[in-house]
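These notes are about the structure you will find just below.
With one protein chain removed, the remaining protein chains of the complex are shown where they sit.
Up next is subunit A:
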Amino acid sequence: MSTLRALRRRIRSVQNTQQITKAMEMVAASKLRRAQSKALSARPYAVKISEMLGNLAGAASELDHPLFKAREVKNVALVLVTSDRGLCGAYNANLLRGAEHRLRAAPPAGSRPVVTSLVLVGKKGRDYFRRRRYPVLAAHTPLPTEASLEFARTLTQDLIARFLSGEVDRVEIMFTRFISALNRKVVVDPFLPVGAGAAESAPTSSIFEPDAESIFAELLPRYATAKLFAALADALASEHSARMIAMALRARTPAS
């Protein structure tokens, strides 16, 4: 039986929740703006370094750096970028579902089985896969609150070391690409060997100092770092936009 007192209490509780979700929406919106501008200001460098890589690949014929060479794939590392915190709608659920789908995908008939192991970034991914029996190579938490170059460098070095030692033959990144405040998409990008995705351009008559090979060797890890940094920046912007929308929906739905 609902007395007037109970009813009043209920009204206050609903109002409180609405206030909190409204506040969280506004916080997410302002974090989104920052994350978005961060993702945007990383773009000129990423575009230029990819252009330079294309130039070099076109200019020098015998560039056989180990980071550049595709080899027979037996072991794949899938880097999964999730968030540390929840209350962001289906943001993490989409990533976890995508990753599980990929882990379970049967290899095409006749081909050798490929083992896919996870490199987990973010607490949600780590917690989810800790309770399941998929191979996990490493977990990187906590996620920096803003896209951090330091974090991208460390992670890139770790992945490059695993690739060069032969532990894995291919590395892919699964993350949420930021399209707009209302739109984002889970994607899988090739990461190592470097070069999958970099367009080879027509040879230029540039002077290389000291020579194309050594510049190439310096460029590859930086290219990888820039790519990972861009993925992290996108993931963070996506997380904030997902949270903003989840909170906006919650604040506007009449509490049952």
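To be clear about the criterion, a contact is a pair of C-beta atoms (placed from the backbone, for glycine too) under 8 Å apart; a residue touches a chain by one contact, two chains touch by 3 or more; residues count from 1.
One rule holds for everything that comes next: contacts and distances are computed from a predicted model.
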(request) Would you mind picking the UniProt name of the chain not drawn here, from "ATP synthase epsilon chain", "Tripartite tricarboxylate transporter permease", "Iron complex transport system substrate-binding protein" or "Cell shape-determining protein MreC"? (result) "ATP synthase epsilon chain"
(request) Looking beyond the chains shown, say which of A:42, A:78 or A:186 touches the absent one. (result) A:42
(message) Applying the definition given at the start, please give the residues of subunit A touching the unseen chain.
(response) 38, 41-42, 44-46, 48-49, 52, 55-56, 149, 152, 204-210, 212, 214-215, 218-219, 222, 225-226, 229
